[in-house]
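Complex shown without one protein chain; remaining protein chains in place.
What follows is chain A.
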Amino acid sequence: MNGPTLKVENLHTHFFTEKGVVKAVDGVSFEVARGEVLGLVGESGSGKSITGFSILGLVDPPGRVTGGRILFQGEDIVGLSSKEMRTLRGRRIAMIFQDPMMTLNPVLSIETQMVETVLAHENVSRGEARTRSRDALGMVGIPSPDERLASYPHQFSGGMRQRVAIAIALLHRPELIIADEPTTALDVTIQSQILAQMQGLTKQLGMALVWISHDLGVVAGLAHRVAVMYAGRIVEIGPTDDVLDYPTHPYTIGLLQSVPANVPRGAPLLAIPGMAPPPLQRPSGCPFRQRCAFATTICETEPPLDAAGAVAWRCFHPQARRAA
């Protein structure tokens, strides 16, 4: 199939709380192609996880997608019935969560949790479903998968549980995987193993992968393209090397300077001053302007999307392309 696997256009996901409307995702657009990894980075509360949940139709009330389109293989999946969404979820679009300690049901065996996923989408025998489950466990590098099927989540380490979750996500060879900070809760050694594995599997199975993370180091090593989110919007998007080596948006620059590895030893770390604005009190215009060293009065109006080459940004004061 031609065209991107996933194309998100001007997505708005709002939460209608008693105190007001929280615009968690406020006009996000990006696309991911087959075999491509898109890194979606940002601070906590920037709306990156909600973007992921919106794609799967898993936003809990009082939140809902209020505008925009989500084109999956060219078909708009916003507003599909819950039954139609369910046939997509787990089969053609899969998701991996942040905390492997919490994502598996503690009182059901791994076999139950895998077999039910197979049977939810395909009319096969239990034996067949079990074989598929075992093979998926083997594929993510779990030793003696046949015996491990009978185990319960508490008998696995965190890294192993995340592998099980990945195996479940891979059961139906999905075309798209949304990974919501899947390595954040893991040791660095386990983290790099899982990263390598995901990278290999994406290539091998030709999946599109949206990797949500706040860890720029992880994204730098994994993603082909990166989108930086701030206060519900993408402020800069482009090929990973361009965005991370020559950042344009002041927020991206600030993020990169906050990474300890990017600063000479002993030099003070440069933290971004202030805090992200509370979602109900976002300023007009550019939401970053109160923390931005380059802000002027023009920033009180909405910054347009500018682009140069493959990189696009939303800023009135794009910084010269300089190495950060």
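Just so we're on the same page, contacts are C-beta pairs under 8 Å (C-beta built on N, C-alpha and C of every residue); 3 or more make two chains touch, one makes a residue touch a chain; residues count from 1.
Assume contacts and distances are computed from a predicted model.
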From "ABC transporter permease", "Glycine/D-amino acid oxidase-like deaminating enzyme", "LLM class flavin-dependent oxidoreductase" or "GntR family transcriptional regulator", the hidden chain's UniProt protein name: "ABC transporter permease"
Touch criterion as defined above, residue of A:9, A:31 or A:116 at the omitted chain: A:116
Listed residues A:73, A:103, A:133 or A:252, member touching the removed chain: A:103
Residue in contact with the excluded chain [from A:89, A:233 or A:289]: A:89
For chain A, residues in touch with the removed chain: 56, 58, 60, 86-91, 94-95, 97, 99, 102-109, 116-117, 120-121, 152, 154, 165, 168
